[in-house]
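The complex appears here without one of its protein chains, the remainder shown in place.
After this line comes chain A, so read on.
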Amino acid sequence: MVPRLPVRDLTSRMLPTSSRRQLSTSSKTNAATTETRSTQHPPPGKRKPLTKEQRDFLSSALRVNQAGELAATLIYTAQTPVVVARHPHLRPLMKHMYDQEAGHLDTFNALIAKHRVRPTALYPLWQVLATGLGWGTALMGREAAMACTEAVETEIGDHYNEQIRTLLEMVAEWEADGYEVGPELRDLISTLRRIRDEELEHLDHAVEHDAQKAEPHWLLTGVIRAGCRGAIWVSEKV
């Protein structure tokens, strides 16, 4: 029998039901073949090809991560001169955070080029918005600048965690089926973990440096976090 492609299944699969997407390695359409596969294990060392959804997920993940790190470097670039002029003792901290973000950006630039993923089309828009955000919060004072970092890094940390969770699920499913997982994906997961930890470290630095004394803290972080979520949503698509 010819398995006809049920379009409805595909679309319902592509529309995220929760905030986190479930990426199954086997779609419902080839359920029959997976059943036979699970009874007889594939030969050792065999790797499963990525499905369309998995490739889409990886493309949009790399694209949005590159856009995010680009924005982060620009936020720190714009904040540094203003913040440092008023509080010279913050110079090493700002430089440390900037250097780490620049490293992340290089990592994702290399990954995007290697895996032939299209960069985000709104690149210039993110450049302008990120510079504006960094400069604006820096003008509002040290606390506001740190609150900006706090808000951004909170969202980014959550975002990386979601990606890592999705990837781990994918890998776990492969391993359960007896497939091998290539170093490419293992490296990606460990890179994402390292970067997430560094972002959360920035969050701690920001809170240590009076981020929560910004006035009004709830409004500032609320607006910036909503903006981040919006930007992430758009960058995943465009």
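Following the convention adopted for this analysis, a contact is a pair of C-beta atoms (placed from the backbone, for glycine too) under 8 Å apart; a residue touches a chain by one contact, two chains touch by 3 or more; residues count from 1.
Just so we're on the same page, contacts and distances are computed from a predicted model.
**Student:** Would you mind picking the UniProt name of the chain not drawn here, from "Ubiquinone biosynthesis protein", "COMPASS component SWD1", "Plastid-encoded RNA polymerase subunit alpha" or "Origin recognition complex subunit 2"?
**Tutor:** Options "Ubiquinone biosynthesis protein", "COMPASS component SWD1", "Plastid-encoded RNA polymerase subunit alpha" or "Origin recognition complex subunit 2" considered; the missing chain's recorded name is "Ubiquinone biosynthesis protein".
**Student:** Which of these touches the unseen chain: A:V64, A:M94, A:I112 or A:A151?
**Tutor:** With A:V64, A:M94, A:I112 or A:A151 as choices, the missing chain is touched by A:I112.
**Student:** Need a quick check: the contact residues on chain A for the chain that isn't drawn.
**Tutor:** Interface with the chain not displayed, on the chain A side: 2, 47-50, 52, 54-56, 58-59, 62, 66, 81-82, 85-86, 109-110, 112-113, 115-119, 121, 123-124, 135, 139, 182-185.
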